[in-house]
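A single protein chain has been omitted; all remaining protein chains appear in their positions.
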Amino acid sequence: MTSEAVMAFLQWVDLIGVLFNAMLGAVIARGARMDIIAFLVLGIMTGLGGGMIRDTLLQVGPPVALTDWRYLTTALCGCGIVALIHVPKRWWDRIWPPIDAVAVGAWAATGTMKTLEHGFGVLPALMLGTITAVGGGFVRDVVLRRIPGILGGNTLYAVPAILASGVAVVFHHFGMTVIGSVAAIVVGASTILLARWKGLVLPVA
Amino acid sequence: MTSEAVMAFLQWVDLIGVLFNAMLGAVIARGARMDIIAFLVLGIMTGLGGGMIRDTLLQVGPPVALTDWRYLTTALCGCGIVALIHVPKRWWDRIWPPIDAVAVGAWAATGTMKTLEHGFGVLPALMLGTITAVGGGFVRDVVLRRIPGILGGNTLYAVPAILASGVAVVFHHFGMTVIGSVAAIVVGASTILLARWKGLVLPVA
Partner (left out) sequence: MTSEAVMAFLQWVDLIGVLFNAMLGAVIARGARMDIIAFLVLGIMTGLGGGMIRDTLLQVGPPVALTDWRYLTTALCGCGIVALIHVPKRWWDRIWPPIDAVAVGAWAATGTMKTLEHGFGVLPALMLGTITAVGGGFVRDVVLRRIPGILGGNTLYAVPAILASGVAVVFHHFGMTVIGSVAAIVVGASTILLARWKGLVLPVA
């Protein structure tokens, strides 16, 4: 595959993450028997929140979610699918984990690479990579008056995101952004699936 | 009326919205028997929060709430009025709904027009128009550990804001920003008052 083909592939992975995370937000709204506005608010927040926080902090131009029409459109499609089609819970539980795992890795990679491309250091890159990956769900949980999952959930999210960001940082250092993004996704997704499969949790301090 | 006179009128509507929403924030603080700091925090948040979120996301310069001294001054006046003058609840309940309705329409119009003027697309304009209109109350509710009204309140706020933004988008497309703002206010305010009067709620999904 050429570099362009890989980049196009990564872009698709990014948008698929937006689609399914927006669907997750809408699924949560439906579970709480909320109305269509809540579908949109929670869907957009979950699907686009992480990237919007990243871009707002980076201050290198408006959030890509506002300038690239595909992002908001994709998030709205995710909300629409959940509102119109009844996905059986059995299917959702089978489809969601692998796609979610890939999305966390992809978002961590995107966030890390973007931060490094704009000349920031390694620590900000790790932080913004992780925020890109888990920020949307974090904000959604705060709005719903839940303790955010990464502060005490039983699924490891933040550690795979940090690992994926770390992988992206290393590959970027050697000038390999495309293959580094793929490697970050593989590491992030496999770590998250392994943690879910083994029921791993972090020890309390 | 000339275009300048209409623009000056719209500016006044915007600031009256800030005044009364800041007063609402302070009224909520007084209802919870909080101190003067809470008056200021909740008043500024409710009165200026939506516009500050919009401007932070747009990244086209610092929030107008920081660069135009009239905004913070107006918000502080709102807090001061509530702290110093005892407005009888009977009056407040009569004055508040129409002014609130006009403010939601005005803020949606302002947010939509500003987003379009800076070259963003229709979807971001609808989103930021709505955020301008309902964002301040949203953040205030989150801080007070309430589920934000638009996620499950019995008053329709978000739908009128989206409608008003939509009207603004259509008029802006035909180059009529001034008359479009007025139309957006009329549509937003009348929808919100109708919903309140008829006790309309959105169906759950």
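Lettered A and B in written order, each chain numbered from 1.
Rule of thumb we're sticking to: contacts are C-beta pairs under 8 Å (C-beta built on N, C-alpha and C of every residue); 3 or more make two chains touch, one makes a residue touch a chain.
What you are looking at is a predicted structure, and each value in this text was computed from that prediction instead of being measured.
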Given the contact definition stated above, which residue among A:142, A:179 or A:194 touches the chain not shown here? A:142
Check each of B:41, B:81 or B:176 against the chain that is not shown and name the one that touches it. B:41
Touching the absent chain: which residues on chain A qualify? 56-60, 120-121, 123-124, 127-128, 142, 145, 147-148, 150-152, 158-159, 201-205
Hidden partner chain, residues of chain B it touches: 29-30, 32-39, 41-42, 44, 52, 56, 59, 61-63, 66-67, 69, 72-73, 76, 83, 142-145
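What we mean here is this: only the chains that are shown with their structure count from here on.
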Copies chain A and chain B - rotation angle from C-alpha fit, nearest 5 degrees: 120
In angstrom, rounded to a whole number, how far apart do the mean CA points of chain A and chain B lie? 31
